[in-house]
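The structure follows.
As you look at this complex, bear in mind that one protein chain is not there, while each of the others sits in place.
To keep things simple, chains are lettered A, B and C as they appear, and every chain counts its residues starting from 1.
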Amino acid sequence: MKKFLNDPEDFVDEMLDGIYRAHPQLTYVAEDRRCMVTAKPRTGKVGLATGGGSGHLPLFLGYVGEGMLDGAAVGGVFQSPSAEQMYEVTKHIDQGAGVVYIYGNYTGDIINFDMAAELADLDGIKVTQVVGNDDIASSIVGEEHKRRGVAGIFFVFKAAGAAAAEGLSLDEVTRIADKARLRTRTIGVALSSCVVPEIGHATFSIGPDEMEIGMGIHGEPGISRKKLAPADSVIDEMMERVFAEQSFSDRDEVAVLVNGLGGTPKEELYILFRRVSQLLGVRGVQAKHVWIGEFATAMEMAGASISILHLDEELDRLIGAPANTPFFSHYKA
Amino acid sequence: MKKFLNDPEDFVDEMLDGIYRAHPQLTYVAEDRRCMVTAKPRTGKVGLATGGGSGHLPLFLGYVGEGMLDGAAVGGVFQSPSAEQMYEVTKHIDQGAGVVYIYGNYTGDIINFDMAAELADLDGIKVTQVVGNDDIASSIVGEEHKRRGVAGIFFVFKAAGAAAAEGLSLDEVTRIADKARLRTRTIGVALSSCVVPEIGHATFSIGPDEMEIGMGIHGEPGISRKKLAPADSVIDEMMERVFAEQSFSDRDEVAVLVNGLGGTPKEELYILFRRVSQLLGVRGVQAKHVWIGEFATAMEMAGASISILHLDEELDRLIGAPANTPFFSHYKA
Amino acid sequence: MDVISARDLPGLFHAWQTVFSEQREFLIALDGKVGDSDLGITMNKAFAAASEAVSKEEEGATIAKILRTAGVIMAKTAPSTMGTLTATGFIRASKALERASVLGTKEVAKFWRAFAVGVADRGKAQVGDKTLLDVLDPIAASLEIAAASGEDLVNALSAATLVAAHALENTKSMVAQHGKAAAFQDKTRGLQDAGATVGFLILQTMRDFVASKTPM
Partner (left out) sequence: MDVISARDLPGLFHAWQTVFSEQREFLIALDGKVGDSDLGITMNKAFAAASEAVSKEEEGATIAKILRTAGVIMAKTAPSTMGTLTATGFIRASKALERASVLGTKEVAKFWRAFAVGVADRGKAQVGDKTLLDVLDPIAASLEIAAASGEDLVNALSAATLVAAHALENTKSMVAQHGKAAAFQDKTRGLQDAGATVGFLILQTMRDFVASKTPM
């Protein structure tokens, strides 16, 4: 295990200590570092909370900040935070306008967010939930509710965050988050495993010349494992699956996220984007907003995912709106 | 070799194609993608150019943008761009106020930038040069001119970029760049090698439980290779060398850059920063500006570097100034 | 031991703690096959925390109070799927045994039924979906029958353990519908469900605990 670590048990809490030391715009409640909230709450605004396992930085907590989220409950590596932690975050970020939970479709998280929502309900806090399920490799069409949430949740954060910043109501913000969710598709490919500090060895093994298309960000199996192909053909295969689910007309606009899983250099992500851009071009589809980098990782896993959000006018406005968090800044063009 | 690649020979040019497709605020001159310039030049401003080998994204070209640089000559992986490419960039970004070259202390780059400066001189373009040499592991005190330039050059870009954006003169911008250079120290540690696409195998080998303190971003040897120690003691050893060269008084302020070399997850960088912050705290030194992430990489190398810039009032202002490039955005606090 | 009293519970939790510490690597490996390898870690943490919390309960704490304490600390300490479901199970059992002063066969049947219903409510899985529920439901049914026929505690638990072992074996032929394992689809066939294994171990340990204190 080649990691900068002290005691593996302290991994998450030391990471959080580092984050609070580096970013004074973040703070925590309930005397629990894992209950992260923005230090600059805005009265009357709909609150946006997320949560999930650690090991995916900048997911989840990295998007707490202006124009994005208000709080995040932070779990152990690849583990859900507790219902109580989510509830503490909820209580704190509710500014009277209600709270939207946006998180990924994993049983552990769902169970805990459900429990937290019940607790919040007892306090009279209105909570809605939008559960990201963008990973098209994780289940077939018609069984979308079984799909995992991966990097595409970034678009849901971005759209909902901008909507809340505009002062929209709980129902409106929820509607927009849900629309962004429904119009987003992601597919990933992994080249190597990751190591969970407390476990200390590779989560799965993969041959030195193999890739796995559709692998999940915790090492969940994908659609097909095969020999690593040239970058362009990898993208061709991945995008074919995306295009099979999103029907584009000429001049449609999309937002594109080329996300590195952790161990893949940015140079390669741009080589992948080049091909995505070519394929969109062939269909007359314009990549209106493009982000390339690490947005949802699996520790040091080598690999990448492509997320495509099919824009409409409303989403275009919200996705393009400014945002400023410790891990993500966007100037309005 | 576990890479998303087509023909390894096309690595740099396909990467650049991806970059231009993603970021319309960048363009190129001389019909050569490797001569990158900002698409939004500002009349009368001192031009800032950089250049160097590819494989270090976001270094070098990633800092071309508002409040930072105006152009970058892009070399092959770990190779200098040509004098001619630098000269083309220079001609284009000169707005009558002269051009500052800011690049790292590597023979190949120096030789080529010198040639480019001679060519520019024939055209009557005033050129000054500031050569980053922040890597304290690469030579002893007294032989600083032999030190390599690594991640700390980010601070030189940032300070000089802000100074040029303020409209300062060539001499002033050069003075500031040089001051930032002289007040910056970096030390790195590597845990694994990287792979140059055209070579196809690891640049160097390192045992599964070893680290090398002071290794360069092309795999140049460091000060000591030993068993990987707990994160805190790695930082203690590294920072001891930094503190030996920078004398701080209580209440001094610094900017800190915790830079991932490519393969190290952000989580671990924050664990490292935590310790840096503790050590600064003990000395009463305040980390006024903090950046943690990937700023100067060596492809997929696992490892990190710490850069410390000893601020004064002027540098504090310039380092904190806003910037917006495709790879780096900073909102003014 | 005819019944488990409130005063016996710390011992039982200690037995659970021991078992889940011993089974840590086994459960990591089992969850690793079609999951994310954390089950051994979280179950170990959950029962270690519960055992410690329970051992600190005041003299005279009721059975309900002790089970609740265990459930609440588990939910905090191990909020993974199984951690939260197990916590829910203990909390629901606590509610079902609000007025119980001892756990005889009838109360133990109530314990497991409440546990099973709690897991079903929270996880929304169906019997046959290859989860924990696939042992919880037969365990509860077996104990309910034993209670109705007046079986003593150790015999009732022994019979339920046999049923649970059988039910666990049955999970091998199922295909996972929930959690991380669901992604593995057909590859889950032939493997026993990790969560169901935990359910089995909780029961077996309870039986062994009672048996060890019962003169043959």
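Simple rule for what comes next: a residue touches a chain if its C-beta (ideal position, glycine included) is under 8 Å from a C-beta of that chain, and two chains touch if they have at least 3 such contacts.
What you see is a predicted model, and the numbers here were worked out from it, not measured in a lab.
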Shown chains touched by the chain that is not drawn here: B
Touching the absent chain when the full complex is considered, from B:21, B:91, B:148 or B:183: B:148
Touching residue (missing chain; options B:138, B:184 or B:307): B:138
Candidates B:5, B:19, B:37 or B:83 - the one touching the absent chain: B:83
Touch with the omitted chain, as defined above, among B:220, B:253 or B:300: B:220
Interface residues of subunit B (partner: the chain not displayed): 75, 78-85, 106-108, 111-112, 114-115, 138, 146, 148, 196, 198-199, 203, 216, 218-221
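Note that only the chains that are shown with their structure count from here on.
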Arrangement of touching chains [line / ring / star / complete / other]: line
Subunit A and subunit B: spacing of chain centres that average the CA atoms, whole Å: 29
Centre-to-centre distance between subunit C and subunit A (centres being mean Cα positions), rounded to whole Å: 33
Two or more partner chains touched - positions in subunit B: none
Numbers and ranges of subunit C residues touching at least 2 other chains: none
